[in-house]
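A single protein chain has been omitted; all remaining protein chains appear in their positions.
Moving on, here comes chain A:
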Amino acid sequence: MHLAGKQLLKSELSSSYDKQHVQIVESIVKTKQGYRCVRCNNDDQQLFASFPCARCGRICTYCRKCITMGRCSECNPLVIWIGPTPSTSFSSPLQWNGQLSPAQQLASDEVCQAIDRNDSLLVWAVCGAGKTEVLFAGINMALSHGKRVCIAAPRTDVVLELAPRLASVFPSVDMAALYGGSQDRGKLASLTVTTTHQLLRYYHAFDVMIVDEVDAFPYSVDAMLSYAVERARKPNSSLIYLTATPNEQWQREVKSGQRKAVTIPARYHRHPLPVPTFEWCGNWQKKWRNQRLPSCVVRWVNEHLERNKQAFLFVPHIDFLQQVVPYFQQFHPHIEGVHAEDPKRKEKVLAFRRGQIPLLVTTTILERGVTIPNIDVAVLGAEQPIFTESALVQIAGRVGRSAQYPTGDVRFFHFGKTKAMIAAKRHIVRMNDEARKRGLIDE
């Protein structure tokens, strides 16, 4: 395995690697608080463990956080490449005839400029704005200049969706799609699409780093992500963040001008975003203890069944989901539930797409990515902490995605409004206002 642009554990390497351009550093270091993992920056002492190691003959401490990428332990150092990384130039490799909307064009120009100047930029684009297309020109320019481009995505699903799309518009470019179990492992390509975990293998490798759906990274990998991004990109490189729902701090930084950002406040189809309606439904958890649900929720479901309009119903917990699905199946036998660990997740989403499932009860797992033309959504228990501002904006973003059906109902059933709910609604209203002001909506 060639080491250029990487940092690998000694145990991953054969003895015959190029020792001239490498630096060998401890993967686990002692700190005042205890230990820190040099590869993933974990310093949560609960995520370190020790064992009698047969390799070093001592009680050896290792990092449990990034262990799926091989075990960083006191006797297993990191071998870091510090030599030059090869570079390949392509002459305008982009093969795409699509048309950008005016707002996309503006964002695309900003992305090109950031890449050219090695700046950082936040692309704040609503769900359905067409974020990926906004990157094409910038990536094209970078590849033409012999720069190495990396797109980090929160989950394997996203990598699997993004990689073939990019491959089809950059057919001549060598690409790597990295995720757990991927065939491209260890490849250093001109264009890389990767999960955060796989990013941990790279060191000062990329000239352009794009972080897709930055808010979607599971909370636990949040801190790890920015660390991994900083290590994997070159010190002199550009950094582009893409999101529909930046967190509060970022929104503040954008407002005060501390963070350079470009917004795409309207969808490609030039219709406004559907605004959520709040509906108080009382103490639904208490009701459920008597196997009953609030009447407004039952009514909403029945109405949709009668009108034959497909819908998602989001619920806060997997335990509740599993209890409530059999209850709804009394209304209609084809109602299904889906959650993150559901082995039939893909099949159920596909069946929903085909119209075979009238109502899909789901945890937040379907909050993003899934685009189905004509649906409504409701959240039951919108006051629960799992429904953050960003989760609620994403949920609302499932509705009205196609030009043919640009509207729909977004209903938050709650037992007391939360800050997150209000912030989500305000967020959507503000985006619509900005879009109107900039003339990006036809009404």
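Just so we're on the same page, a residue touches a chain if its C-beta (ideal position, glycine included) is under 8 Å from a C-beta of that chain, and two chains touch if they have at least 3 such contacts; residues count from 1.
Everything below uses one rule, namely that contacts and distances are computed from a predicted model.
The chain that is not shown carries the UniProt protein name "Competence protein ComFC", picked from "Dehydrogenase", "Peptidoglycan-associated lipoprotein", "Competence protein ComFC" or "Fe-S cluster assembly protein SufD". Of the options A:K6, A:R39, A:R71 or A:R398, the residue whose C-beta touches the omitted chain is A:R71.
Of A:C53, A:V254, A:C296 or A:A351, it is A:C53 that touches the chain left out of the display. Those residues of chain A that touch the chain absent from the view are 11, 44, 46-47, 49, 51-55, 60, 62, 64-65, 67-68, 70-71, 73, 220, 319.
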